[in-house]
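Up next, chain A:
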Amino acid sequence: MEKEKVITTKQLTKQFGDFTAVNGISFEVHKGEIFGFLGANGAGKTTAIKMLCGLLAPTSGEAAVAGFDVYKQAEKIKKNIGYMSQKFSLYDDLTVRENMRLFAGIYGMDRKTIKQRTEEKLKQLELEPQADDLVNSLPLGWKQKLAFSIAIFHDPKIVFLDEPTGGVDPLARKQFWEMIYTAAHNGITIFVTTHYMDEAEYCDRVTIMVDGEIKALDTPGNLKETYEAESIDEVFYKLARTATRKAD
Partner candidate 1 sequence: MNAVSVEHITKTYLQKEQKKEKKVTALDDVSFTVDKGELFGIIGPDGAGKTSLFRILTTVLLADSGKASVEGLDVVKDYRKIRDRVGYMPGKFSLYQDLTVEENLNFFATIFNTTVKKNYELIKDIYVQLEPFKKRRAGALSGGMKQKLALCCALIHKPSILFLDEPTTGVDPVSRRDFWDMIKKLKEQDIAILVSTAYMDEANMCEKIALIQKGNILTVSSPEKITSEFDQPLLAVRSDDMYQLLYDLRANKAVKEAYPFGAYYHVIPEDANKTKELEAYLQQKGQKDLEVKPIKANIEDSFIALMKKND
Partner candidate 2 sequence: MKRLLSFVIKEFHHIFRDRRTMLILLGMPIVQIILFGFAVTNEVNNASIAIWDQSKDEATTQIIQRISSSKYFDIEQSLHSKEGIEGAFKKGKVKMVIVFPQRFRESLLHEHNAEVQLIADASDLNTASTLTNYASSIIMRYQADILDADIPYQVKTNIKMLYNPNLESAYNFVPGVMGLILMLISAMMTSVSIVREKEMGTMEVLLVSPVKAYMVIISKVIPYLVLSLVNIISIILLSVYALGVPVTGNLVLLIGESILFIITSLSLGITISTVTKSQQAAMLISMMGLMLPTILLSGFIFPIENMPVVLQVISNIVPAKWYIDIVRMVMIKGLGFGAVMKDTIILTGITMLFIIISLLRFKTRLE
């Protein structure tokens, strides 16, 4: 069965002057897939994601995200993706409920849907008693879960997660990944960028970028087999060590 493709890129390239940040990357991401995007600092990860999110026009190549062209339909792409980073996702000085409403409002959802879905999400997260507390007062693990549910509040086709579980306790982390699995099961494609390799082990497929190029793309299991490594960390180390480009 041919799976629906949510992201396709062909020879996607971005140059800044003489410097080729992303050099002809081609890959496909399927609907409901958890796709890990790994790379050291300066490998071109951020540039690639900016292009996929419609924030940066590619120099050459093709890319379609959620069925929209990155050159011409950037605004439509933005409407169909969600984004969550470890650093910035929520307003600390707003309450849980206010944060939900704010982000839903940004995506132009109507009031009735927002209201209904807010209650739904609060229930799912078991955050009803804390609904009117400032986000600031929540433990980190809850904040991250909340941030994720807000990132998928508007039912995006794809959600981009930037180092989603850094710094949380292992239990909260497991719960977080359960949420991600559920979202993926419900058809949301998960695009995870991280440089913590044990996070990569949770992904369905993983790509490793080195010097602006994709050096490996496979399931974590196959990658470990191919590179005769015990962990993705080791696979990454073997590949990234060959990098000639330094983030410096």
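Following the convention adopted for this analysis, a residue touches a chain if its C-beta (ideal position, glycine included) is under 8 Å from a C-beta of that chain, and two chains touch if they have at least 3 such contacts; residues count from 1.
Candidate selection criterion: all candidates are chains of the complex that A comes from, given by their letters.
Fair warning: this is a prediction, and the values are worked out from it, not measured in the lab.
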In-complex contact of chain A, chosen from 1 or 2: 1
Complex contact set, residues of chain A against candidate 1: 40-42, 133-134, 136-137, 139-141, 166-172, 174, 177-178, 181-182, 184-185, 195-198, 201-202, 219-221, 233, 236-237, 240-241, 243, 246-248
